[in-house]
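First the structure, which I've put down as structure tokens, then a few questions once you've had a look.
Here's a slice of the assembly, chains where they normally sit.
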Amino acid sequence: MGMNQFLQSLSDLETINRAPGYFKFEQHSVAAHSFKVAEVAQFLGDVEEQAGHDINWRLLYEKSLNHDYTERFIGDIKTPVKYATPQLRTMLADVEKSLTANFIENEIPTQFQAAYARRLGEGKDDSLEGQILSVADKVDLLYESFGEIQKGNPEPVYMSIYRESLATILKFKQMACVQYFLSAVLPEMLAADFSDRQKLAELTSDLLKEKQA
Amino acid sequence: MGMNQFLQSLSDLETINRAPGYFKFEQHSVAAHSFKVAEVAQFLGDVEEQAGHDINWRLLYEKSLNHDYTERFIGDIKTPVKYATPQLRTMLADVEKSLTANFIENEIPTQFQAAYARRLGEGKDDSLEGQILSVADKVDLLYESFGEIQKGNPEPVYMSIYRESLATILKFKQMACVQYFLSAVLPEMLAADFSDRQKLAELTSDLLKEKQA
Amino acid sequence: MGMNQFLQSLSDLETINRAPGYFKFEQHSVAAHSFKVAEVAQFLGDVEEQAGHDINWRLLYEKSLNHDYTERFIGDIKTPVKYATPQLRTMLADVEKSLTANFIENEIPTQFQAAYARRLGEGKDDSLEGQILSVADKVDLLYESFGEIQKGNPEPVYMSIYRESLATILKFKQMACVQYFLSAVLPEMLAADFSDRQKLAELTSDLLKEKQA
Amino acid sequence: MGMNQFLQSLSDLETINRAPGYFKFEQHSVAAHSFKVAEVAQFLGDVEEQAGHDINWRLLYEKSLNHDYTERFIGDIKTPVKYATPQLRTMLADVEKSLTANFIENEIPTQFQAAYARRLGEGKDDSLEGQILSVADKVDLLYESFGEIQKGNPEPVYMSIYRESLATILKFKQMACVQYFLSAVLPEMLAADFSDRQKLAELTSDLLKEKQA
């Protein structure tokens, strides 16, 4: 029982897909999602810092990188189940805490247990870093749903995911990083150029005229 | 709101993988698992019938075919979570029941609601058909773990799954179909021929001798 | 030679894709198709029963669940080959029958041979259950082609598959279940909401107004 | 109706897998197989030429590159079906011929029809180039089955495929290229080094000693 167990288990997160049964055009593993959320959090941290707020960068990276590791032993519990009753939500949170404590006690060597207790605990607390994580998690989900919509996936579920992500981001609308995201990133995303047949025909005809002239 | 919703949703079960993060060599969708469990149940039903027990075949097929449909809106809750405390288990079962009831009320036309309440409810009851379903579900899981072990996957988790499946099957060891499985199917599975380098070299040399003679 | 062979072979049907080279957005295995056809047949059986017709449910499940198992040793013979001449069609049907008989004799234990001869034989006969299977098989194919068209696949072959499936279903238009499908399911499928950029922009702007107000 | 149809269809061959349901570790598309057979034929042609035989290289490349194109509209008919009776075999060959003729007439412009009639016809004739194609097709199949056996796939079907491929190659054992394959290539393939735990532990311990010394 040492860190080999933990290090080897990272590879499991490469094979667990997010929201199984939903994404049709692109699959996203928990490992890749964790990478993207850490990248988004890093950018949101930049904005907050430039707005004059102190960022505990170690905490921000730690929270975002590790925030979904426990999905490995908890599994993917759908939102309607998780939020069915306040009592169930509390109870599930308790079980997650106790399974995580168990995991740390049994699979992490003593000298690293305190660090992993912090890393694998609930990261979305009221600290500035916890709030940035909450936003970053939804920004990635918003991009994931946009990726499907933009590629022409017609199923209304992506609209729901997009709406729900954006609504959660808006709950933090007093934050500098959310203001920046809404005013400078989101409009750019929505304005992105779409390739289509019409443009293809024009491009071809332009090239032919120009080159054959 | 009519049956189109339900029929189109069947395709979602093709994209939800069982035990994400575990199987490395072969992935199994919930749709394919449901097919295989129904096939296994059909065979176990044959054995029970030949042993003189009455089988309600409609019920047996119905139970096995539909037993995992609700995974679509419940998700994949890992066993240690589900069984953490008796209270949580009861509460999760209640939530599953109420989400299923909701789904039926909102997405199934009135005239079919009674049928789907029966089909999507808990199938593993004390009836002979419910017990056969319990066994068939584990027989498929046992074959799934054997598929990995046999292909050389060294991770000990398959041994655990194999052991747990077999242990559950053994709980029903008084059933004629389990007796048959243990005495006539399992030994055959374990005796299955393994191809290897040694045999490959011999086969090649035999063929060369024979044909070039 | 016992049932292990048959049970283990079920997994092969998970890796055989239907109509290879056609579906681009979603692949469908023979195992998953069999599951879906059995689910569709179950629903069509409900409609027939409510219309006052007796359903032999055991037969209906058995036919639909097992109707493509022999694809494992027959392979995927394209329709234009199969129907090239009446003589060839007869001959291929004879070969399929004899290969199936062979398989049952060599791989199924004696006491189960009669059951599998029935299960693996031609299911689409003139019985009510055989006709429901014919319809269910095409309803699933129609949904499979619709899945591609709806996701924006422009290749005309899906239109042909859709048309051919619907045309076959219409051959059974005197059946209560087909009447129900045409009047209550198909229109719902065609009316399904499509997500698009325009709607995305509106939703975003609505949310922003509402939440930032 | 022009060559666009044909050129665009090449991409279909990228999505048709060979022997669906058999290969577990590596899938092989018809497009990739065609590439490999042409490469193998090129090498076998070298050997024949060095042995003093005249090679019609244009014919050899043409035959090997195009030999499976018609699988696109014929499908994958399993060997036991194809060879069930001499009469069926003849009839299937006739249908293939007539479907190919049809395809050429309807989808290939007049000035290229003669070339494609030659290219899409049966390539495995008695010419030296036809015989090389017969051997090359089986050499690739032999490597495909070896790829599974070498990676530890225990299912006996690969042994059968390996044996059948080698047996067919041996039918041409009077050819210089087959002599070379048997004496200089096959032994090398069978002697290929296998990595294993034992070696891994030794390598690690050697490296540690050497570098930490």
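Going by the order they are written in, the chains are A, B, C and D; count residues from 1 in each one.
The criterion applied here is as follows: contacts are C-beta pairs under 8 Å (C-beta built on N, C-alpha and C of every residue); 3 or more make two chains touch, one makes a residue touch a chain.
The model shown is predicted, which means the values in this text are computed figures rather than measured ones.
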Original post:
To what total copy number does the complex in this file extend, with 4 chains depicted?
Top reply: 6
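The criterion applied here is as follows: only the chains that are shown with their structure count from here on.
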Original post:
Quick one: how far do you have to rotate subunit A to sit on subunit C, C-alpha fit, nearest 5 degrees?
Top reply: 120
**OP:** Could you grab the centroid distance between subunit C and subunit D? Build each centroid from C-alpha atoms only and quote it in angstrom.
**Re:** 32
Subject >> Averaged-CA centre spacing for the pair subunit D and subunit B, given as whole angstrom >> reply: 37
Original post:
So which stretches of subunit D touch two or more other chains?
Top reply: 24
Original post:
Graph of touching chains, which shape: line, ring, star, complete, other?
Top reply: other
Original post:
Touching pairs of chains, which are they?
Top reply: A-B, A-C, B-C, B-D, C-D
Subject >> Of all residues in subunit B, those that touch subunit C in their complex >> reply: 2-8, 10-11, 13-15, 26, 28-29, 31-32, 34-36, 38-40, 42-43, 46, 50, 57-58, 61-62, 65-66, 109, 111-112, 115, 119, 139, 143-144, 147, 184-186, 188-189, 192
Subject >> List of subunit C residues in touch with subunit A within their complex >> reply: 25-26, 150-152, 192-197, 199-201, 203-204, 207-208, 211-212
**OP:** Show which residues of subunit D lie in contact with subunit B when the two form their complex.
**Re:** 24-25, 146, 149-156, 158-159, 162-163, 166-167, 170, 173, 182, 186, 190, 194
